[in-house]
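Submitted below is the structure of interest, expressed as structure tokens.
The complex appears here minus one protein chain, its other protein chains still in place.
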Amino acid sequence: MDNLVIAGREIALDKEGFLRDLNDWSPEVATALATRENIELTRDHWDVITLLRDFYQEFELSPAMRPLVKYVGQHLGPEKGRSIFLMQLFPPSPAKIGSKIAGLPKPTNCL
Amino acid sequence: MTLHIVNQSPLGGSALHDCLASFVEGDALLLIEDAVYAATAPTHHKLPQDNIYALTADAHARGVKLAQGVKGIDEAAWVDLCVAHTPIVSWFR
Amino acid sequence: MQFTLVVYGAPHSSEGAATALRFAQATLAAGHGIYRVFFYADGVHNGSALAAPPQDEQDLLGQWQSLQQDHALDLTVCIAAAQRRGLLSESEANRLEKPSANLAAGFSLAGLGQLAEAAAVSDRLISFGG
Partner (left out) sequence: MANSILALCRHAPYGNTLAREGLEAILACAAMDQIPAVLFTGDGVYQLLEQDPQAINEKSLRRNLQAMPMFGIEQIHVCEKSVAARGIATDTLQLAGAELVLLADTGAFIRDFDQVLSF
């Protein structure tokens, strides 16, 4: 897979477009990763990306769909704590695509 | 009624101890693998009085003679025990 | 009655894998069904195609495979536990950019959801410790 080039620096991606080194993540990197998924990041996207990173900080886990929905609901209100909201932001698989853009570890294909 | 299955030697770890702490009258206990060593001296290891089984193949393999009160069974009888009990709890390591 | 077996022991390392195999054979001989055998933790090594035990020792892999063929057994290896320990199918090796695959024929990789589902629907679940 092609690497990203951000401000003249090359950022390595794996075959599926996940960061090889999670320390490479920055908001600019997130924007570039989103573009590769044909997603233009809005305020709502950024709110969820921030929560994804908070979730990882708090629990040291990349969230599956169910806990992500609950976590978003707790922090952004019940209107947004719904699968459909996340599905619209990060189709077709919000936990996976969201984790990729937020620079979290690649899910183990398990949850 | 629960079927408890232990596979660790009685003093080799806490499996048997932990199991007995959750054993209720009417439950069954099956000793397999290294746990069959407990079947040589059931009272010494404070095994319950009733419904104590040991896998004969595992006991034979180790030269263990089952003391009175411990019933030796084969794999087919083990399957029957599983059919007759729920849940089945394994205590290992 | 439908049984699910969960295997935690690596073959030729702890006895649990061999005990599970004997139990599986007895279960089928008694006319019961096996809904799934789920290999977890070190048990994932049971699915390695590369095991080569000496000829005068039992061939656990071969026995699982012939049981699988005779009874169309569902032999599922937990994908997350397998990845950690280096047990990969062709497609996983490709996806994870690893040099080779070693998942034996007759076994399949799947997520822990398969354990949850088997626990929810089978009549009996029995674990074989490693």
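Just so it is clear, A, B and C label the chains in written order, and each chain counts residues from 1 on its own.
To be clear about the criterion, a residue touches a chain if its C-beta (ideal position, glycine included) is under 8 Å from a C-beta of that chain, and two chains touch if they have at least 3 such contacts.
Keep in mind that this is a model prediction, so the values were computed, not measured.
Colleague: Specify the shown partners of the omitted chain in the complete complex.
Modeller: Within the full complex, the chain left out of view touches A, B, C.
Colleague: Consider the whole complex, including the chain that is not shown, and state which of A:I6, A:I39 or A:M65 touches that chain.
Modeller: The single option touching the absent chain is A:M65.
Colleague: Using the touch definition from the top, which of C:M1, C:A18 or C:A80 touches the missing chain?
Modeller: Final answer for the missing-chain contact: C:A80.
Colleague: List every residue of subunit A that touches the chain not included in the displayed model.
Modeller: Residues of subunit A in touch with the missing chain: 55, 58-61, 63-67, 70-71, 110-111.
Colleague: Touching residues of subunit C against the unshown chain: what are they?
Modeller: Residues in contact with the chain left out: 6, 8, 40-42, 80-81, 111-113, 115-117, 119-122, 124-125, 127, 129.
Colleague: Under the stated touch rule, tell me which residues of subunit B contact the chain that is not displayed.
Modeller: 1-2, 14, 17-18, 21-24, 27, 86-93
Going forward, only the chains that are shown with their structure count from here on.
Colleague: Let me have the rounded angstrom distance from the C-alpha centre of subunit A over to the C-alpha centre of subunit C, please.
Modeller: 34
Colleague: Report the inter-chain centroid distance for subunit A and subunit B in whole angstrom, where each centroid is the mean of the CA atoms.
Modeller: About 50 Å, centre to centre.
Colleague: Measuring from the mean C-alpha position of subunit B to the mean C-alpha position of subunit C, what distance in angstrom results?
Modeller: About 25 Å separates the centre of subunit B from that of subunit C.
Colleague: Applying the document's contact rule, which stretches of subunit A touch subunit C when the two form their complex?
Modeller: 14-16, 108-111
Colleague: Residues of subunit C touching subunit B in their complex?
Modeller: 1, 3, 8, 15-16, 19, 22-23, 25-27, 29-30, 32, 124-130
Colleague: Residue numbers of subunit B touching subunit C in their complex, please.
Modeller: Residues of subunit B touching subunit C: 5, 7-8, 15, 32-34, 57-58, 74-76, 78-80, 82-83, 86-88, 90-93.
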